[in-house]
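Right, I'll just put the structure down here and ask away after.
Here the complex is missing a single protein chain, while all its other protein chains stay put.
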Amino acid sequence: MRSYLYCPGNNPKMIINAGLYGADGLVFDLEDAVAPEKKQEARILLSQAFSEQIVPVEKSVVRINGPESDLWEKDLKELIPAGVRVIRIPKVEHPNQVQEISGVIERIESENAVTSGAVVLQCILETPLGVENVFLIGDSSSRICSFSFGAEDYCNALGIQRGQDLLPLDYPRSRIASAAAAFGYSAYDTVWGFLDDETGLKADSVRAKSLGFVGKSLIHPDQIDIVNKVFSPTSEELADARSIFEKAGLTDGGATAVNGRMVDRPVLQRAEKTIRLAEEYGVQVSKDDK
Amino acid sequence: MINDAGREIPEKIEGLGSVRPFRKLTLGRSDQKRNRANIKKPLITERVPRISKNLEGAISRSGLKNRDRISFHHHLRLGDSVVEQVLFLLEQMGYRELILCVSSVMGPATAAVLRAVRGGVIRRIETTGLKSPLSEALQAGEIPEPVIFRSHGGRARAIENGETPINLAFIAASEIDREGNMTGTQGINRFGSMGYAIVDAENAFYVIGLTDSITSRPLLHISISACFVDEVVELISIGSKSQIAGGSIRISRRPVEKLIARRAVQVLAAAEVIKPDFSYQSGSGGISLLVTALLKEYMMKNEIVGSFASGGVTGNLVDLMRDGFFDLLWDVQSFDDKAAVSLGENPSHREMSASLYANPENPGCIAHKLDVMILSATEIDRDFHVNSITGTNGRILGALGGAPDTAAGAGLTIVVLPSFRGRIPTVNHRVQTVCTPGNTVDVLVSERGIAVNPQREDLLRCLNDSGLEIFPIKELVRKVHNLTGEPDQPIAGNRIRGVVEYRDGSILDCIRS
Partner (left out) sequence: MEKSAGNLTKQDVLVRVSDDTSPLHIEIKSSVSELYGRAHKVVAEGEFKRLNVSNGSVWIEDNQALDFVIRARIRAAVYELRDSGAEI
């Protein structure tokens, strides 16, 4: 998934339209987007939207309330029977939070005749403690499939500004991407809140990609095109990958030279991945790349 | 009998006489040469238009009698005070049972017309559209004779043909000179093009020009020449400046509308109609304006210059012309002050009468030269019939405008609309009222899918090849109704309250309650 579009969980109009804009994934939010007194009605609204397939279930995720709230268990009890299979947990800081949630999910799965392990987790690391504990968290449950970075709370905690200067976020981003890679999870980058600043959005996305993130969360449909483009292979990358793949295929394994570059197994694997992603995202080689 | 749009049309309609049902024809000019109204003007020794402040005297001199036809234009839009003033005076003077032939009714004119109807001054309305509270009065049967809805081209045709002879045309202009030449491009209450009024001026038996600004200087731009004006009356005010000018139309930022507009431009690109010297018109709805804005980006990227853009002209369109995207603008109605000023100053910004714009019998008909038309609608159905007058519950909330004319004339007609508004689906099995017949509509673009009229195999091939996902219209209807639920049909009435006349004078549909 290159793009995850957030949608407030208590807004029928936005829920109905969320899937139209071409984001690879959708995150329906029960946490920060919903006022405290509306948490129950939002939970039920999303539940109904999933069970009646108003939303595209296969690419939809729900962000439940945080581990320190007393709401997440009710969220799960309502949403899993309704068909939600990917849960995004905000403000994850300790591995035992994930273990506890995983255990509750296990119970709900068995009580509702859902295949054990069908529900998977995305963990948001958005505090310094969460970022520091990311390796322990990654090891805490086999349900985890990805990490997400949340810059707003992180910057608040550090007392730094979220904005044009991307350098201060290199550390948490690298740490999260590295942990994700260590466990074979995907890493998704934080939202960009400056809606009128498209240049900033692009720069932020490019930086995240260069540090190992495969996609980014978004707060507005207008951001989708830019982000999808950044996180898709470019047509030059595709042409390059293809030529590596073809030429390497002619040897008997082991290292070989292609276009002045040493190509060994990792490089070949990367080329395969690029070709696969390009196919999935509809990237094509343009005439100038040959 | 059933007409070619599948609608039940009686052979005779009370109050109108016998009528001709709509028949699908291949498009072409009628064989009849344009038949100018053969109205004999009275022989007057003193032909120079009189300028006075006495409207009552002017009306008396016009020879207007009860049951005659009067006309107004609606170029003053929401700021018009002329219709109100005139109708009030006619009522005082004792006139009864007149036919009101207007280009449209909106704003303050609506209440004035309703009052005149209730007072017995008006027995029939001929218009492109009308609004509340007149629409409720229509449904309630308060208007003695059925309302005739015509498109801009249809109205022009009927007037020029002599089918609807105008006995007295009241034409408001923002400035009139001492000879009686009229303009809408200068004066405090300037409003731009007088396109709808030109037809009236050229064909009415008697023309009274109305203004609040008489000038002794020569007009920079003449919309209506003095040779058509019988007399001029100076009023204290013709309207409210701020309401006339309107706000500048903001381009929508709503994600669903942007999505539809983007898709529409993708269709244009795939159909390969955006090429050098192409011609373009879009409606004034939010999505249509967005399409124009995105089209501009496409044209900029591909360095394409169009021949002309037409229609109701906004400041945005003027910028497009000034920035070199189109060589020429054809203006039948100016929507804001920027357009009004531009018409007066810019030779590449031209005024067109409703006849030149859309009369099917006019040899120069601009609508017939269009390559692309972007339309909005209240609803569309499986036959691609478009409704722009009634809501899905039958209430009147819109107008025909020039849609039937441009749809017929344009090489590619695209309807853009959201597939439901609130909960009400806009893509339906059968529209409440046929306003633009489906055989003239080519593509539907909504946020839930694109549908192509099966009669356009060429388009289907192009669009399929381009990778755009095309749905059969029936499937789109099903998809939308699955989400909204099947709406119940509103209770059909059996009294005919209005007829929708196609641009050739035949009857497309009836409005009943």
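Labels for the chains are A and B, by order of writing; each one numbers its residues from 1.
In this text, a contact is a pair of C-beta atoms (placed from the backbone, for glycine too) under 8 Å apart; a residue touches a chain by one contact, two chains touch by 3 or more.
Here the structure is a predicted model, which means the values were calculated and not measured.
Across the entire complex, contacts from the unshown chain go to A, B. Here one chain is not drawn; of A:Ile54, A:Leu129, A:Leu166 or A:Val267, the residue touching it is A:Ile54.
Only one of the listed residues, B:Gly6, B:Gly411 or B:Pro487, touches the absent chain: B:Pro487.
In the full complex, chain A touches the omitted chain through residues 12-13, 16, 40-41, 44-45, 47-49, 52, 54. Seen from chain B, the chain kept out of the figure touches residues 392-393, 422-424, 483-485, 487-488, 490.
Here is the rule we go by: only the chains that are shown with their structure count from here on.
Once the centre of each chain is set as its mean CA position, chain A and chain B turn out to be 50 Å apart.
The residues of chain A lying in touch with chain B in their complex are 16-17, 20-21, 54, 220-222. Chain B meets chain A in the complex at residues 255-256, 258-259, 447-448, 483.
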